[in-house]
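Of the protein chains in this complex, one is absent; all others appear in place.
Labels A and B are assigned to the chains in the order they are written; within every chain, residues are numbered from 1.
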Amino acid sequence: MKKLERKDFLKIGGGAIAGGLSGYVFSGAPFQSLQWLVELTQDQYAPPGGKEVYLSAVYPGTRSECNLSVRMIGDRAVKIDTANSGGPFIQNALQLLYHPERIDAPLKRISGKGTVKHSAFEKVGWDAALNDIASRMNGLVSGGKGSLVAGISKEPGISAALLDRLIRSAGSRNGYYEPTLHTLSSAALGGYIDYDFMNSDFILSFGARLLEGWGDPCYMNNAFVEWKKRGGRLVHADAVRTRTGSMADQWLSIKPGTELFLALGIANYLYRAKGKTTGSADWAAVVNEYPADKVAQITGLTVKKIEDTAEAFSRARNPIAVPGRGGMEVSSSSAEIMAVHTLNTMVGTRVAGLRGIRGLGEPVLSAEVRGSLIKAKKFTGLDDFIKNGNFEMLFVNEADPVYRSAYGDALAGKMEKSFVVAIMPLLNDTALYADYIFPSIIFFEKDIGTVKAPFHPYMKSRNSADMIIELARRVEVIKGNFPWSGYRELAGGTGGAAAGAGYLNYNAKILKDEIASITKRLKPSEEFPLSFVPVELTFVGDGEGMAYPYVLKTIDDKTFSRGKLWVRINRDTARRYGVSEGERIDIESPRGKLGSVRALLTDTVPPDTIAIPMGFGHKAYTKYAKNKGVNPKGIMANDIDPLTGTANWWLTRVKIS
Amino acid sequence: MEMKRKWGMVIDLDKCTGCGACALACAQENNMPIFEDDSDFPKRVVFLDLMKVTNDRDAKYPDVDVCYIPKMCQQCEGNDPKNPRPPCVSVCPVVATDVGDDGVVSQVWSRCIGCRYCQASCPYDARTFNWWKPRYESSFKNSLNPDVSVASRGTVVKCQFCTHIWKRERDKAVARGELDINAVTYTPACVAACPTSAMLFGDLNDPKSELNQMLKREKGRKFRLVHTIDQKSEKRQEELKRIKNYPNPKVYYLSSKAWIKEMMKFK
Partner (left out) sequence: MGTFIDKIKEEFNGYSKSVKIALYIMFFLTAGFIVFGIQILFWGLGYTDMSNNYPFGQWIIGDLGLVALGGGAFSFGFILYIFRNDKLAPIINSTVLLGFLCYLFTFVYLVFDIGQPLRAWFGYTYPNWGPHLMPASMLTEVVWCLTLYFMILCVELIPVVLKHKVLDAIPALRYIGHYLHRIMWIFAAAGTFLSIFHQGSLGGGMWGVMYAKPEWFRPDFFYLAIVAAIAGGTSFMALCAYMAGKVMKREIVPAGTFYTIAKISGIMMLAYLVFRIYDLIVRAMVYIPAFDRKFINLLSPYYGWLYFLELILAVIAIVMLLVKRYREQERFFLTGVASGTLAITVSKLSVVLNGSAVTNFPWKQFYAYNPTIQEWFIMLGGLSIMVLIYMWCAKYLPLFPHAAKHQAAEADTPASH
């Protein structure tokens, strides 16, 4: 073998290195390393795989149940399949199920009220918590102060009925509900109306935004599909042209807040031209005072439109007149509900029947408790109670009255000074003033009907009905009235007994008072020349949707953008006030001033009117909802309705600056 | 085996209530990133944008109407169906986006270098860019769909008509023994979620498909977004197509309201 010289060595070495390098480069290795570097630096999360399974679930609506299936990957739920029967809130279910801010154990407040910071609470066990509350309740009842116990539920249902029973068993009349069409109608008419929208051929809506989250959206969407198929007609009376007004076969562009007068005008026509009778003589007398020309003046419609609408309503086979202004959240006076429902009774429609809310029956009370009950003052509704009532112990059952009530601030003030137990899955504005917060389960974690819950309760959360039963069993005086072991025993529900027509009691005095009150509010004053009305985004609803990041993604940039809420103002009105598109304005009512908002100039809003999207301005309710925009309830009108005991906040007089 | 299907969509604006279920379902299905404040609209990452449209430009109260238009990638085709040329595909420097045989414009975010040229060339604002790093706060990660890869910051993402659901259905069909690629049908998340059945998805190549039947029936109501060439005469369309390529999207909208069609025109 030839001796290896340095030159050769260098040549061979150099060649080896050159060859190695080019091999490395051309093999793609450096590119692959760069690719690896890309992936490393981006460190994107890869969701784990697993076996794919579909579970059934039920979303309990107020009118119907929505069947859905949940796609599972392993033990993770990744998608809701609704097969065209759902609505936006069902699509949010997984964000609720897996929300990082879900309360996982009973919380006891250890710091001052007004905050829901992590450090404000300590986690406690169910037993300890329930015992504490039970002993306080025992104390109140045995001390004769049972009437100072109060409860607020979101809507009628099993747990609400149990809470009512608990309150009553303690000797208090203070079981209240947040206003829903159910509760408002029940107060006004003695029962709620069961509308058979599916079979109606003519729907006359008085501000009820039927297609935007009103009532039971599952049912309403299906009903809408039916109307379209059968040629049903929707006539929608509303000041603002929301989507319902656009989709309606006819939109009656009434002046804000004049729904009651339109109803009277139509009733007047039905009576005069069609010989339909209504209510008592007193009631008829009031109706007589509102012929079409007067109503035309008040509402801004033409006489022909009013009369044509009334004529069409009377000729329809299955007409429905619907009160309940709003979308997910409604605000109608009792007079208005009565006035609108008289239209149904006048034409004798078969598709709007009165139903009672069946309770759990009267609890057995001790003499002492009954005495306390007799002495207890009865308030007509939630806002009446907040304004005029007192409590030392308050239960809030899956509700958020501090946010949703027009008396939210007053309630907060009273809650600060009393003992409050709140039940909810996510900390909301009411939790800011609660002493105990109990985590409740969501619909996915409940057995509904024959469908078993697809998911286990999250951590230590429980069904609110179960909590109430367990609490009741620890209170000496009350436990006898709670023989059930859990919510499944009460699965029969509490709704739906038909109430006879004789139940209806059209109170002319209420009507006259309300007319006087509204007439005053309809008049623009020097100081407050503009009307202020609410609108809703269907997927935000009354604010419930704001906790979900995907809802935030769906809000358009002329409703909420870069941290500022936009209110809608008529273009001519804006010009008159020198307001340009996007300009920051302040809104003030006799009750106070609203934080800054931006102006969107649009003629979907009538002149001299401002429409504000609801659901914004939470002070708590997860980081996603917190401090986004403003909540107008604080400045909205708060006259309390004599029958429903709720503030009628639909129309407020305001000024802008 | 040749792919014979061409996926298209029809959205009936007379039935759309603007409820947002489609947008929410899309976000859930496609792992949209979660931000505490998603109100910076120009940087928002969504595949389906629920556009709110009024005719404030053309009318005054009380003639101003409102409607919601769900807008996702319109899966453009270009003038020649045999040689599809969507505006965004030819401009990508790294072939991160391409037209499939089924007409769906794909976007591979692991190939994307984030130059945003495709975003600039899209006439429908359908493409969005991950300006920030996509994040999912703690337990929200539990509902992430493993069929859709999570994108990195700095890449363009967009609707792909839920092609991954097609793949899922294809795999199921094959597992059943059905090997014909054309036997696979599927429904994208948005269409499945619509509570009023305003959205319909199907095969534009199949004359008997429900989609095509509807398009034939609804000649008066149908239009495409801002695609005013559709309203011109055949002759004029030919002339214009010689001047330039037109998007020719596969998403059709139906509306009986004249004002909506007027708002598709620039004034």
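Operating definition for what follows: a contact is a pair of C-beta atoms (placed from the backbone, for glycine too) under 8 Å apart; a residue touches a chain by one contact, two chains touch by 3 or more.
Predicted, not measured: the structure shown is a model, and the values here were computed from it.
Contact with the chain not shown here comes from a single listed residue; of B:I113, B:I181 or B:M214, that residue is B:I113. Of the candidate positions B:S106, B:S121, B:S139 or B:T185, contact with the unshown chain belongs to B:S121.
Among B:C26, B:L50 or B:C92, only B:C92 touches the chain that is left out of the view.
In the full complex, chain A contacts the hidden chain through residues 28, 31, 34-35, 37-38, 41-42. Residues of chain B that touch the chain left out of view are 40, 42-44, 51, 53-54, 56-57, 76, 87, 90-95, 111-117, 119-125, 127-133, 152-156, 225-226, 228-229, 240, 243-247, 263-267.
Going forward, only the chains that are shown with their structure count from here on.
Residues 14-15, 17-21, 23-25, 27-29, 31-32, 34-42, 44-46, 50-52, 54, 56, 59-68, 133-134, 136-146, 149-153, 189, 192-197 of chain B are the ones touching chain A in the complex. Against chain B, the residues of chain A that register as touching in their complex are 38, 42, 44-50, 73, 76-88, 90-92, 94-95, 97-100, 102, 211-213, 217-218, 221-222, 224-225, 228, 241-247, 251, 253, 537-539, 548-563, 570-572, 601-607, 623-624, 628.
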